[in-house]
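Here is the structure we will look at, set down as structure tokens.
Removed: one protein chain of the complex. Kept in place: all other protein chains.
Our next item is subunit A:
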Amino acid sequence: MNKTQPATVPPAEAPAPLKSAPSRPEPRPERSTGSRIGALVQRQGVLAVLLTVILIASFVYPTFASVDNARGITVQASFLAIVALGMTLVIITGGIDLSVGSVFALGGVLAAWASPWGFFAALFVPLVVCGTIGLVNGLLIARANMAPFIVTLASLLAARGILLAFTDEGATTYLVPKDSAFAELGQGSVWGFGYPILIALALFGAGGLLLQRTSFGQTLFAVGGSSDAATLMGLPVARTKILVYTLSGLLAGLAGALNAARLSSGVTIVGVGMELDAISAVVIGGTLLIGGAGSISGTLWGVLLLAVIQNLINQIGSLNSSYQSVVSGGFLIVVVVAQRYLARSRRTT
């Protein structure tokens, strides 16, 4: 700006105050080492916790640090990861999507139902239906100005209801044909890593680019940070919200379809409470529940942390697996308290 100004404003006509050198009051601030570490911990703190837990567990439980176990954990985690990816985007806009658990289950049942017609039908049907549910969520939230909590709570119930009606209240179980290409998508692997893991990683890579390096991603942050400001800056707030809920529905449906492929059947009882796991993973990953800040990578670590904890409790054996929720809940609280503390200390520095 200052380079171009003299060109357009001839010096003779320049107003007097311009001649005085602009005051440089605010020296370029050097961020203190402390605050930089604080920022790093806030961004990658979950990763540190995750690595610590893995390290300790590897020493204590030799069975934990096996390749087989790692495979098991990551495949299990990949479905939640895909759901949590959509949830991250939604939460960054300051919203919430409670419907993902039901949509996940519905996606699985629809995929299993459609799988006899081939690979593409098995993916297409759940994606269309689940994407539509997300679209309706988005329209109600963005255009009718309804609260995301209410809208997605309603679609949680609705999706579960559709699922029950479709399966005669769970009496009918649709099976995925053995050795079909679709079953392979859930069960096959490359170098021992199941396709669901690879798909999840690819989606996270794409999601990271989308969030950090595109205008759409910036708009997500802006909408979550200050919806009014985003509107006044002329950003497409409504369109962004609609898109993000549609994406969340699509991802939940895809995860459900992959899960059905892995299990070879459309299990109706999956996905209950999955939305809460996804929200936990997102929040543990450092994304603010009020929106405006967050990261894709944090969510990935959050999902893995939850999966590792579950696995550890299974390793201990003597511990009732019901305690898994207690431990996960405890981690959630610790992480949120730490986040708030860090945020405060960073604001004051």
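Assume a residue touches a chain if its C-beta (ideal position, glycine included) is under 8 Å from a C-beta of that chain, and two chains touch if they have at least 3 such contacts; residues count from 1.
One rule holds in what follows: contacts and distances are computed from a predicted model.
Colleague: Out of "Phosphoribosylformylglycinamidine synthase subunit PurQ", "Sugar ABC transporter ATP-binding protein", "Zinc protease" or "NADH-quinone oxidoreductase subunit H", flag the one the UniProt entry gives for the chain missing from this complex.
Modeller: "Sugar ABC transporter ATP-binding protein"
Colleague: Touch as defined at the start, partner being the missing chain; which of A:56, A:128, A:157 or A:209 qualifies?
Modeller: Going through A:56, A:128, A:157 or A:209 one by one, A:209 is the residue touching the chain not shown.
Colleague: Among A:233, A:272 or A:289, exactly one should touch the missing chain; which is it?
Modeller: For the chain that is not drawn, the touching residue is A:233.
Colleague: Touch as defined at the start, partner being the missing chain; which of A:132, A:218 or A:265 qualifies?
Modeller: Selected residue, touching the omitted chain: A:218.
Colleague: Which of A:121, A:293 or A:336 touches the chain that is not shown?
Modeller: Here the residue in touch with the unshown chain is A:293.
Colleague: Considering the whole complex, not just the chains shown, which residues of subunit A touch the missing one?
Modeller: Given the touch definition above, subunit A has residues 1-5, 7-9, 13-15, 17-18, 22-29, 31, 209, 212-215, 218-219, 221-222, 225-226, 228-236, 288, 292-293, 346-347 touching the missing chain.
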